[in-house]
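Here the complex is missing a single protein chain, while all its other protein chains stay put.
A, B and C are the chain letters, set down in written order, and residue numbers restart from 1 in every chain.
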Amino acid sequence: MTSLILTVRESIRYRGRSGQYSWLAHRISGLAILFFLVIHVWDTANAFFWPQAYAWSLALFKTPFFGIGEVGVMAAVLYHAFNGIRITILDFKPEWWRFQRTSSLITWGLFLLAFIPAAILMLSGMIGHCSELAAAGDSCLRIPAFSEFAQYAR
Amino acid sequence: MKTHVFDAVIVGAGGAGLMAALYASRGANVAVVSKLYPTRSHTGTAQGGIGAALGNLEEDRWEWHAYDTVKGSDYLADQDAVDVLCKEAIETVIELEHMGLPFDRLPNGRISQRRFGGHTNNETGKPVMRACHAADRTGHMILQTLYQQCIKNRVNFFDEFHVVDLLRAGDAVRGIIAYEIATGELHVFHSKAVLFATGGWGRCWDVTSNAHSLTGDGTAICLRNGVPLQDMEFFQFHPTGIYKLGILITEGVRGEGGILLNGKGERFMEKYAPTIKDLASRDVVSRAIFLEIQAGRGINGQNYVHLDVTPETVNKYLAEAGETRRVDRAYIESKLPDIADFARTYLGVDPVEEPMPIQPTAHYAMGGIPTDLDGRVILGAQKQVLNGLYAAGECACVSVHGANRLGTNSLVDLVVFGRRAGRHIAEYCQGADQGRLATGTGDAVYGDLERIRNGSGGVKPYTLRRRMQQTMTDNVGVFRTEATMSKAVEDLRELRHDYQTKLQIDDKGKTYNTDLLEAWELGCLLELAEVTAVAACARQESRGGHAREDFPERDDERYLMHSLAAPDGRGGYTLEYKPVVMGRYEPKKRVY
Amino acid sequence: MQAKLRIRRFNPETDKKPWWGEYTLDEVLRTDTVLDLLHRVKWEQDGTLTLRRSCAHGVCGSDAMRINGANALACKTLVKELGVKNDVVKIQVEPILGLTVEKDLLVDMEPFFDHYRSVMPYFVTDTPVPADGRERLQSPEDRARFDDTTKCILCAACTTSCPSFWADGRYVGPAAIVQAHRFIFDSRDEAAGERLDVLADTFGVWRCRTIFNCTNACPREIKVTEAIAEVKMAITSGRV
Partner (left out) sequence: MAAIPSKTPGKITVRRVKLERNYERAFWLFMRLSGVAMLFLAVGHMVIQHIVNSSANLTIQFVAAQWSTWGWKAFDILLLWMAIPHGIRGLFNILGDYIHNAGARRLISIVLGVFVVATVIWATFAIALFDSTRF
C-alpha cells in the first residue's frame, strides 16, 4: 500500500516528461475501459439470458448521465488504442526511442483528431434524443422503469 | 569494536586494489576494504589509454616503451622496474581483453591504439600509436572489468569502510583499523598482509583533476607508521585541465591531432618541442603553457590557453605534416565522446566548433610508498622489506615514473604491479602466520577521531583546507623557488598546528558522519603537503615535474637519487637519499 | 547571483520525519554546479549535511539526487540550467526515490547493487583464448553494438526515476538491464541465454512500461529505453 501511495504521489510530483504522462493516461484509460467493458459484457449477455434486463439497460444508457460516460469511454478507448500502438512500436523498434516526445505528441494529436468529431457526433445524437423526448412531453432525465420492458420477459 | 580475520586485506578498490585482489584471492582469503563503492574509485576517470607496445598499427617494441618511460622520468625511474612495467604491459593488456574489457577495435578486429605524449618510435623519434583505449573512458572500462571479475570470483568487499590505521607489531603487519561509515563503528581487520592501493592526493592543490576523495590516506597512514615516503617532491601537473575547474582533458585529444594555441593563435609547442610538439611529455608542456601565460600570451592576456581539436585546425596541421589522415565531426565524437560532453557541460563550448580554454592542473603523484618489484614496502635507504606490507598503484612508488610520468603509464602501473603484488600476497600468506593482536588495539585512532569530533576551537576544516590548497598552488606549483617553498612549509606548519588545536566540526553523530571523515582526511592532506614542500625545497635542481626557477638545470651529480622523507620526531620531516637503479639508458639531456 | 536551496534533510539519530532545510547562498555563478552549492552549504553553513560525492565531474556516479523534481547528478547540473529569475535561482534537492534514505541525501545502495549482481554482470566464455596468446578478435561493428551501455557508471539515476521501480523495488530496474545488455550483445560473451532467462522473469524487463524517465535521467546519455527494448526483442526473437 505504501508503494501505491508513493507511486501515485511521485508520479505527479516527479518532473518526468511526455512518457510519464502518457503512461499515467494509458493506465487510467485502460482501467476505465475495463470497468465499462465488464459491465457491458455481462449486460450484453443478457440479450440472450434475460432480454428484459437488457432492453431496460439500453434505455437506461440513453440518459445523459450515461451518455456523458459513454463519451468518456470513447476518449479512453481512442487514447488507449493509439498509445498502445505507440508503445508496441517503440518496443519492437528500439532505435525509434528518439521519437519519444514526437510519438507522444502524435498520439495526443491523433487522439484529438479522432475524439473531437466523435464527441460532437455523440453529444449531438444525445441532445437530439433529449429534444425528441421533450417534444413528446417526456424527459431524457427520467429513469425508465423496469416494468416498461415486460414485453421482453423470458 | 568488531574483529574480522583474513589472510590479507586490500585497502582501496581502484585499478590497483582490484587487480591485486583478483590475484591474491586465488591463494588467500582476502578482504577488499574501500571507503567508496569500488566503481566510484578514481581509476574510473582515467580517459586516454593504457600503454603497451602491441604494435597493432605500426612497429613497436617494449624496449622503446621502456626508453620513453625512462626519458620521460628524467632518468629518475628505476630501470629494472621500468623493464618489468613495459614488458608485462603487453601480456597484462591482453589479459584485460581476455577478461572482457571492451577495447576499441581496428577493422582487422585487433585492439585499437592511439598516440600519446612522450611515446615514440625510437628510430625515427616520431610519435607512435601505443595507447590502447576504449573511447576516452579507458579507466572506466578497466575499473568496471576488474570489479566485474571480482564479483564473478566472489571476492569479499567491505564497501564504505574508511581505513584509518595500520596495525604493526615490530617488523610484521597485523592488519588495519577501519571506520564503518554507516554506523561510526571501528572494525579491526586482523590479517597477515595488507596492501595499500588508496590512490593519489591531488586535493592538496586548488586546481586539480583529482576527486574529492583523493586525500592520500594510505600514504599518510604509512608515513605515520614509520614508512619513509619516496620522491614526494614530484607531483605532476597535467597541461590540459579545464580552465578554473581542473577537470582533465585527456592527452588523447592531442593524440588525435588536437593543437595548443596561445593568445596570438600560435602553435607555441613548436618552440618548446620541435620534434613532437604538442605530444611532448607533460612536464614540458605544462611549463610551456605556464611560460606563455607569464609572457602575457594567454588568451586575452588571461591565465589560460586554447586546446583546439576542431576538424578545421586538426586537418590543417595534419596536411602541414604531410599526413593523409583527416578527421571530421563524427570521428571526434566517436573517439572523444566524454571530452566533448565535459566541454559542453562545464564550458558551454562545443569542441568540434570552438577551442577549449585550458590550464595546467594538479594531477598525479609520482612519489609515494616505496616498494620493490613485488609491491612489498621497503623502508629507508637500506631497502629493508617490511614483511606483509604492500602498496600498489598511485600511492606507491616502485619507481617507474621517476620525476615525471608518461601518459598511459599509470594504468599500466596499476595492473602490472597490482598483479605482481597480488601474486606475492597469495604466496606470502601461505607461509606467514597470523600473529596476535596487541591489547588496546585501536585506542589511539579512536582517541584521534574523538578529538576531532569534540574539538571546539571554532575553525572549520574547510577553512584550513582552502588555505592549504592556496599555499600549495601559489608556492609548490609548476615552477618553484626556495622562497616560495619555504613560505609553503611555514604556512603548512601553522595550518597543522591549527588543525591540532582549533578544529571544530558540526556533525557529532555516528551515522554517515562525513563531516568527521573529511576532517580526518584533511589531516592526511596536511601531512603530505608538508612532506612535498620539504622534499621539494631540499632538491636543488630541476628535474621532470619539479621545476625550480632558482636551479633551472638538472644536476645528476648531486641529485640522481630518490629522496626519502620521514618524521624527524620534532614535528618536522627529515630527508635521506638512495641511489637510482640504472640500466641500459644513460642520462642524457631531454629534448623532444 | 543568489541561490535559495531547499534541501530534504533527515538524520535518523535525531529526526522522526524528514524535513526541509532552507539555505541561502550569495555570489553564486551561473556555471556553478549543484554539487558546488551543496558543498558550500556543508562547508560554510552546516557540516551535518550529508551526501556522497567523489569525482565532481559526472563519471563516478556517487551523487545522483533529485534536483528540482527530476533525477540528475549534482556535479553535472549547472545553476544556469535551473531557471535563474531576477538573479535568483531556486533549487530543491531531495534524495533519489525507491531506496531507503539513510541520512539526508544519502540512500541505501545495497538493493540496487543486488539487482546489478543478479544479471551476471561479468564476462563469461568457455572458448579458450587464442593460441597465439593475443587478444580475441572483434569487428568494430560488433564492438559498436554494445558501446552505449559500456558507459554506465551505476549511479542509479535511471532505476530510481522509474515508476515501476517505485511501485516494487524487486523490479531489477533499468541500470541492471543496461549492464546485462553490455554483455548480452558482446559477440565474445557466451552467457546471453542465462542473462536473458533472468530478465525474462517476473521482475525482469516486462516491468518496463516504456516510460522513458530512465533515458531522460541518465547523466551518461545512455539510450536506456532502447537498450531495454533490445533486450525485450532478444527474448522474443531468441536472437542476440
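Just so we're on the same page, a residue touches a chain if its C-beta (ideal position, glycine included) is under 8 Å from a C-beta of that chain, and two chains touch if they have at least 3 such contacts.
Remember, it's a predicted structure, so these values are computed and weren't measured experimentally.
Q: Thinking of the whole complex, not just what is shown, which of B:R325, B:R451 or B:H497 touches the missing chain?
A: Of these options, the touching residue for the absent chain is B:R325.
Q: From the listed residues A:I12, A:I85, A:A134 or A:A150, report the one that touches the chain absent from this view.
A: Going through A:I12, A:I85, A:A134 or A:A150 one by one, A:I85 is the residue touching the chain not shown.
Q: Residue by residue, what part of chain C touches the chain that was omitted?
A: 139-145, 147, 164, 167-168, 170, 187, 192-193, 196-197, 200-202, 204, 206-207, 232, 234-236, 238-240
Q: Which positions on chain A touch the chain that was left off?
A: 1, 3-4, 7, 27, 30-31, 33-34, 37-38, 41-42, 44-49, 51, 54-55, 58, 61-62, 67, 70, 73-74, 77-78, 81, 84-85, 87-88, 91-92, 95, 118, 121-122, 125-126, 128-129, 152
Here is the rule we use: only the chains that are shown with their structure count from here on.
Q: How big is the gap, in whole Å, between where the Cα atoms of chain B centre and where those of chain C centre?
A: It comes to 27 Å between the two C-alpha centres.
Q: Return the distance between the CA-based centres of chain A and chain C, expressed in whole Å.
A: Chain centres of chain A and chain C, defined by C-alpha means, are spaced 38 Å apart.
Q: Among all residues of chain C, which ones touch two or more of the remaining chains?
A: In chain C, no residue touches at least two other chains, as defined above.
Q: Mind pulling the residue numbers of chain B that touch at least two other chains?
A: Counting only residues that touch two or more other chains, chain B contributes none.
Q: Provide the residue numbers of chain C that touch chain A in the complex, in ascending order.
A: 66, 68-70, 97-98, 161, 163, 166-169, 209-213, 215-216, 223, 225-227, 229-230, 232-233
Q: Write out the stretch or stretches of chain C touching chain B in their complex.
A: 11-14, 31, 42-44, 46-48, 50-62, 76, 78, 102-103, 106, 109, 113, 117, 121-124, 129, 133-140, 142-143, 146-147, 150-151, 153-154, 182-183, 186, 188-189, 221
Q: In the complex, go through chain A and note every residue touching chain C.
A: Contact set of chain A toward chain C: 3-4, 6-7, 10-11, 13-20, 22-23, 87, 90-95, 97-98, 100.
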